[in-house]
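I'd like to ask some things about the structure below.
One protein chain omitted, others in place.
Coming up: subunit A.
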Amino acid sequence: MAEKLMGKAMKRVEDPRFITGTGNYTDDMQVPGMVHAAMVRSPYAHAKIKSINAEAAKALPGVLAVITGQEMLDAGVKGIPTGWLHPGIKLPPHYAITPDKARHVGDIVAAVIAETRQTAEDAAALVEVDYEPLPAVSLGSKALEPGAPEVHAEAPGNLCFEWSIGDKEGTDALFERAYKTVKLNLRNNRLIPNAMEPRASLAQYAKASDEFTLWTTSQNPHIHRLLIAAFILGIPENKLRVIAPDVGGGFGSKIYQYPEEVIVLYAARKLGRPVKWTARRSESFVTDSHGRDHETVAEMAVDEHHKITAVRVHTVANMGAYLTTFAPAVPTYLYGCLLAGTYKTQKIFCQVRAPFTNTVPVDAYRGAGRPEATYLLERLVDVMAHELGEDPLEFRRKNFIQPEEFPYQTPVALVYDSGNYEVAMNKAMELVGYQELRRQQEELRKQGRYLGIGAITFLEACGLAPSALVGSLGAQAGQWESALVRVHPTGTVEVFTGSHSHGQGHETAFAQVVADELQIPVENVTLVHGDTGRMPYGWGSYGSRSAPVGLSAIVMASRKIVDKSKRIAAHLLEAAPEDIVHEDGKYMVKGVPEKAKTFFEIALQAHLAHNYPTDLEPGLEATHFYDPKNFVYPFGTHIAVVEVDPDTGRVKLLRYLSVDDCGPIVNPLIADGQIHGGVAQGLGQALLENAVYDDEGQLLSGNFLEYSIPRADDLVQIEHDHTVTPSPHNPLGIKGIGEAGTIASTAAVANAVLDALRPFGIVHLDMPYTAEKVWRAIQGAQKLPQAAD
């Protein structure tokens, strides 16, 4: 029996190209006749465009065109649609190039196409735009105040939508009769995703066949094709091929259909030349979708047994200037529905108001709604535990949903599939040495040193499904996934997946599973993704869906191959199909191992069809469209240990330990890597990252000098382990791991910092916990540490 590859830490097959500099990212591509685009972007957050004078730009040698919003409107190019609707949602148009007014710094007002990138950028600087600056608003709550500047005429009062979930009256009643309540005002800081590869797009148009090709930095090329073809350019989908080649990280920011993609396609048709645009990082900061940005009042109630009875949340979720593809889903179904967390809360009510502002659009960023929910819930739990005089983890234990209660119906719509929260927590406590840490903390406090232990338990919902449910909630998309397994005459296999890898290692992990299913050498399996011209329709990768949904589709398609192979083998071996067993890489007659056919022999015969069942189609390939029965619910316990220097306010991460449960793991190397990276990004939010707008809507943190992402010396080696609780409803029991680290670590690190600051009487501070902020808080503290002990 060949060694099972599921669970094996195989080195990645995609790495040779990346470690030798031979990857193929969009900006690496050169095609004959290619010209370049540069964007003219608004320096104002809110300004009327009175006129555009492009004469000087057009006069520059090498400039081919200056394209305006009006020109594209006149040519019939439509606005960019959003992919998630709520009742009463306001949908003002979002044109690739704004024809009338700029609504955020970075909004495109014209595009220049020239022979070289340098010329295009020189010419963009020569385009004279006569702006009439308008008052702007950048903070969500201010946008909802009467008399606030109006971002869109179509959305009076700037309210894009209002959404709520849960039992308001029931929740209020539980608060009325609570034993104790706590309340926090929280700001979930706005983040800028900053995948290391800046966005880029290259469009080509073939006049003879009227066909477009778009190479672009996308997590989901089919969504791009659908939106661009059917909604924006009004061309048949079969005339547009979208290819996402090697993509250098996404984290949500490459889900959306962006304006520049429309512009290069339009320009390529207009000029009959391939057109490329690549973002400079400073453009990324003002055009890539941002994440988070909530202002929240969060409350929790408990009864006399210290059981959580109710959670009440009111949030203002800043949408930015326009709605991008999935923006309305993030602060609603991916947020309010997660507020039960791992706890048996009786009633929950969550209300969200989502305003437009003069800022970059906000959409999903790694975790997307779930980190925001986890952060507020785990902050509340910590504060409540302290109020009750309980150890924060023991308070959590008291409130866990128990293993025998699954499937578990929460008060906020979701039905959890499986879980065992206490086992993961116990393991984490043991591995980190929790009691000893608490003892050390006490000791060190006496010496004027402030250790903080932030322990959280979390749960996430990933692999949104099933499609009919998601549709009923407002999605304008399905959430199934496709797989095509194609066996060649020699028995080698290509697997086409609708999932997309932009760092997640699908080419390795998915091939491992196919090799197991088909019992063939893994080197005979090639995974293909990211090209609408090569694979069936697919919905792409986000929301940790690739393994639970995309890989499930591959497993189902592989099993169809095995079934058909058995029928072919039965014919060749003159046996009944039900007597054929698939073992040791062979198809053999049960109990007669010498009567066997190899996969190669079957594949060859499937293609020759010379000696073949009359009632069977020739060929050996299978497609499966897999629509899951439910979300999957990974969970875990993460513990951060920090030390705060009271003289400087500097927070130093000392240890980080995670115990995650994502069900069975395909490749531990890859799964652990997802945890490491996720933890780093969540820690970035807690300690470093903050998109700061001034009142005029200028982004003050618009490059890496001002916006700090974690560096190597901000992190430590992460200690990690797993528990395994399979999902009951997909073929491998897989749960997904892409976002868990981020969802957990922001809250864990935040709780750790505030745990360290407890002796100063500081109950809450908003992130990020920069040295300056912490130092100021300590200086302003009402309590001296001595008094705390």
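Quick note on the criterion: a contact is a pair of C-beta atoms (placed from the backbone, for glycine too) under 8 Å apart; a residue touches a chain by one contact, two chains touch by 3 or more; residues count from 1.
Criterion: contacts and distances are computed from a predicted model.
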*With one chain of the assembly withheld, which option in "ABC transporter substrate-binding protein", "Oligopeptide transport system permease protein OppC", "Carbon monoxide dehydrogenase small chain" or "Cobalamin-dependent protein" matches that chain's UniProt protein name?*
"Carbon monoxide dehydrogenase small chain"
*Listed residues A:G249, A:P274 or A:P392, member touching the removed chain*: A:G249
*Given the contact definition stated above, which residue among A:E14, A:E299 or A:D417 touches the chain not shown here?*
A:E14
*Pick out which of A:K48, A:R177 or A:R281 touches the chain that's been left out of the picture.*
A:R281
*Can you list where subunit A touches the absent chain?*
11-12, 14-23, 25, 27-28, 30, 118, 194-198, 246-249, 251, 278, 280-282, 502-505, 669-670, 672-673, 676-681, 703-705, 709-713, 715, 717-718, 741
